[in-house]
Every structure is written in structure tokens, then in C-alpha cells.
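Handing you a structure now.
With one protein chain removed, the remaining protein chains of the complex are shown where they sit.
Coming up: chain A.
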Amino acid sequence: MDSREDDGGEPLSRMAEWRDVTPLPQDDGPNPVVPIAYKEEFRETMDYFRAIYKADERSPRALRLTRRAIHLNPGNYTVWHFRRLVLEALNADLDEELDFLQRIANSNSKNYQLWHHRRWVVDRLGANARAKELNLIKKILSIDAKNYHAWSHRQWVLQALGGWEDELDYCQQLLEEDIFNNSAWNQRYFVVTRSPYLGGLKAMRASEVRYTVEAILANPNNECPWRYLQGLYKDDIKALVNDPEISSVCLKPCHEFRDSVVALRTSDTDPLGPDLSMAICDILEHVDSLRASYWIWRKNKLSVAAV
């Protein structure tokens, strides 16, 4: 199997197939601002590409040429555009195109052009491509579970083509692997609020609170579940404050602050009273000194609220 994803790197000028084409060198104008000397193979490929692009030749050899050019510089968006025009003109097999993209996905996992091209292909294939696509994205995420492009693409696939049924389980699995994965928490919220199978945020709230509280207790220094908790009570902060499960989590002394907080706790009357909160802000002003100004502001806000 040719791992180079092209004709094997043979110079185009020596290939019979390309004999009729005059390659076009780059026109940087009479006084090029930024003349660039390329490696020979790259230069030659792009010279032939320019000729084909200018002639607007949408042929099978043009398709092969764009693949070669993509291999040499996958960031060349003009080549990707032209490839789409050629694929359309040839009514090419888009399943094969998906396979091609899959083979180069790992080394191009953060390439905007690749992901957009995938979306274009999948859009044309429709619901039949869904399973394959969700699977491919899983593969990419198994290497980098926070790949922003992959997540964005996954959200698009779900909304355009469906496949919501297993998504909450998938989020669960990723969070089991890394409870600190903010992307997975974001996806969880996405599924809970948008999946046609789950009944919406209010219906899911109780079970999600339980899940989130468990996550907080396991790792209180994890930013994600704390923010997620707030999100579950979006537009209904009163309910968050009055939920006893939540207040018990917030007050449970976490490892670093255990002694300080225990020393400060007077009794169990009104545990959310201003004094404890302000004392915590004082502590944080020192232990989280990067954000000292923030904690000072928080403390002031509390004293204003208490009045």
C-alpha cells in the first residue's frame, strides 16, 4: 500500500500522461515581495497544478494531481477547492474520497481544510455516511480527546445526520478516561440539551446533578463539573442554591483547604452565611494569588449582597 498517497513521487515531466501540459511557474510579478525557492518536487507539482487550474481541467489526472499537491502541502486551500470541483465534475465515488481523507486524517488532524472538505463530502453522502463518520471522529479523539475540529465536526454530524442515541454513553466513556476533559463535558451538555431522545435539560437535571456531584467529590479541583453544575441550573440560580445536595458538595472541605475551612466553620447554622464566604475569599486571595483581584472583588460583592 503506497503510504505516500500519490503516484509515488515520480517527476511529472517524465510521465507520458502529462506530456501535453506546459507547467506554469509561479507569477510573483516583476519585483516579487516574497520570492520563495521550493524543493524541486514541490515546485514541479505546483507548476503543473497551476496549468491545470488555469485551464480549469476537471479530469481524472487532475484529481490525482490534487492528491499529490495535498500530500505536499495540505494547507493549500486552493488545491482543496479545485479538488472539489473535479470531484463534482467527475461524479466521483465519494466513499473512496472519505477513505482517502481517513488515511491522511491522523497527520492532518488540526487542518481546517481537511475538516471542511470532509464536511462537504459527508453532506453529499447524507445519512448513509453517518456511522462511518462518527466512528472516524472517535478514532481521532482517541488520539487527542480535545481536538477542537473533531468536536465541531461531530456536533455538525449529529445535527445534520442524527446518531444521538449513543452520544451520552460516549461522553460517559470519555469522562471515565479523563474526568478533566472539558470538551467531553461540553459535549455532554450539548447532548443533554439537544438530543431528541433525552427530553431536554429540565428532564435530565436530577440525574445530571447526581453525576456531576460525584465527579466533583472525586476531584474537587476539576474546573469542569463546577461550571457544568451552574449550566444545569441556567436561568434558575435559586434552584441551584436551594438544592441541598449541591450545598453539601460546596461545603465539603476539599483536600487543600481542609484545615482552614474546618477552623473557620462555627456551627451548622446558615452555612452559606456571608462570614464563611468572605473568609473563603480571604483565603483564596492568598492561595490563588494570580487572581487576587478577582477574589477581592468577589468578597466585596458578597458584603454588598449581605446588606
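Definition applied: contacts are C-beta pairs under 8 Å (C-beta built on N, C-alpha and C of every residue); 3 or more make two chains touch, one makes a residue touch a chain; residues count from 1.
Heads up, the rule we're going with is that contacts and distances are computed from a predicted model.
Visitor: What protein name does the UniProt record of the undisplayed chain give, "ATP synthase epsilon chain, chloroplastic", "Geranylgeranyl transferase type-2 subunit beta", "AP complex subunit sigma" or "General transcription and DNA repair factor IIH helicase subunit XPD"?
Guide: Options "ATP synthase epsilon chain, chloroplastic", "Geranylgeranyl transferase type-2 subunit beta", "AP complex subunit sigma" or "General transcription and DNA repair factor IIH helicase subunit XPD" considered; the missing chain's recorded name is "Geranylgeranyl transferase type-2 subunit beta".
Visitor: For a quick check of understanding: of A:108, A:155 or A:247, which residue touches the chain that isn't displayed?
Guide: Missing-chain contact among the listed residues: A:155.
Visitor: Touching the hidden chain in the complete assembly: which of A:19, A:39, A:202 or A:238 does that?
Guide: A:39
Visitor: May I ask which residue of A:61, A:130, A:146 or A:205 touches the chain that does not appear here?
Guide: A:146
Visitor: Tell me where the left-out chain touches chain A, residue by residue.
Guide: 26-29, 31-39, 42, 50, 53, 73, 75-78, 81, 84, 112, 116, 119-120, 146, 148, 151-152, 155-156, 180-183, 186-187, 189-190, 193-194, 223-224, 227-228, 230-231, 234, 289-294, 297
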